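Omission of a single protein chain aside, the complex is shown with its protein chains in their original locations.
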Amino acid sequence: MIRIVVAPQPIDLASEIAAAEADGAGAVATFTGLVRADDGVDCLELEHYPGATEAALRRVAESAAERWSLQGATIVHRVGPMRPGERIVFVAAAAPHRGDALAACAYLIDRLKTDAPFWKRETRGGASSWVEARDSDTAAAARWSATGTE
Amino acid sequence: MIRIVVAPQPIDLASEIAAAEADGAGAVATFTGLVRADDGVDCLELEHYPGATEAALRRVAESAAERWSLQGATIVHRVGPMRPGERIVFVAAAAPHRGDALAACAYLIDRLKTDAPFWKRETRGGASSWVEARDSDTAAAARWSATGTE
Amino acid sequence: MPIQMLYFAWVRERIGVAGEQVTPPDDVRDVAGLIAWLAGRSAGHAEAFADPARLRAAVDQDFVALDAPIAGAREIAVFPPVTGG
Partner (left out) sequence: MPIQMLYFAWVRERIGVAGEQVTPPDDVRDVAGLIAWLAGRSAGHAEAFADPARLRAAVDQDFVALDAPIAGAREIAVFPPVTGG
């Protein structure tokens, strides 16, 4: 029911979604984050904390399963170097009803942004720099604490 | 940028998502509705109002594109007979940022439930009946009017 | 001018046809009046239109309330509340 993958391989969306649907759900909500092709990044590299990353993602998924009535929660995160247009992260929530699936999907990606040990490095025209954390990510994650299960 | 499909063919998720991603987005949120396998339905049949259906779905997608900064909005709705586990509807919103993609995706499916002329007939153990409209769908669609763009 | 009626879901099933051309008298001015007039055409029509609160309509593919005027309409659809998605 909970599926966590952290790996350097490209994310195979069709098989991940098919796996989410196999839980017998009536509603599947997904979010895919991609390397944006429009802001001059030539290469994006994701570093992570092996072991701690998987444990953190599992806690995020378990927490979603406690808040909403879910049949499945999936988090797949790519690590290592990737190019514009490639998928960085995929999350899915499967539920009997769409409200639970949609809310849990938003929760998974919001929490993942602040609770899991990933760091992004961007290369633009040969110059490489680490991405700074965004206040908006912290705010997005915090609203789940402030407002309960919505 | 706006893609509307109403057809009796099974929904090919991999190609629909690839099409949504081709808009160059950084964030793609999707929702898939499936025939639930757990409540005794042997067959679900979707009737619609040809012409009016496509126009209504296009209005829903255009309205989402006015509310949020989107690179793409997709609505694919299956019609005709289908079996448990098969996909009824797929919506996707592609955007530069995840907040827009997630909100627009929820909006597309909530509005579609009340604004498009589809009718469901369920067959259980040989007996067939039309599905009654649910107040919760009307409430879900109405919250987009009450709360603005969230 | 004749109006093309369209029926969907259990409205279609009760009436027994998916559509028909009708020419209502001049004193039929809105969708509710049209429905009341159509109810007299057959037992099936009467059954389909027995409870107007359960009916929705579109005039030339625009969804309307039952008190919407029908002057100039070419296509009017009558159906139950939608249950899609």
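First chain written, first letter: the chains are A, B and C, and each begins at residue 1.
What we mean here is this: contacts are C-beta pairs under 8 Å (C-beta built on N, C-alpha and C of every residue); 3 or more make two chains touch, one makes a residue touch a chain.
None of these values were measured; they are calculated from a predicted model.
Considering all chains of the complex, which shown ones does the missing chain contact?
Counted over the whole complex, the chain not pictured touches A.
Out of A:4, A:28, A:61 or A:109, which touches the unshown chain?
A:109
Spell out the interface residues on subunit A facing the chain that's missing from view.
33, 46-49, 51-52, 55-56, 77, 88-89, 109, 112-121, 130-134, 137
Here, only the chains that are shown with their structure count from here on.
Can you give the whole-Å distance between the Cα centres of subunit A and subunit C?
A distance of 49 Å separates the two centres.
What whole-number Å value describes the gap between the mean CA coordinates of subunit B and subunit C?
The answer is 26 Å.
Any idea how many Å lie between the Cα centroids of subunit A and subunit B?
Once rounded, the distance between the two centres reads 23 Å.
By the touch rule stated above, which residues of subunit A touch at least two different other chains?
In subunit A, no residue touches two or more other chains.
For subunit C, jot down the residues that touch at least 2 other chains.
Answer for subunit C, listing residues that touch two or more other chains: there are none.
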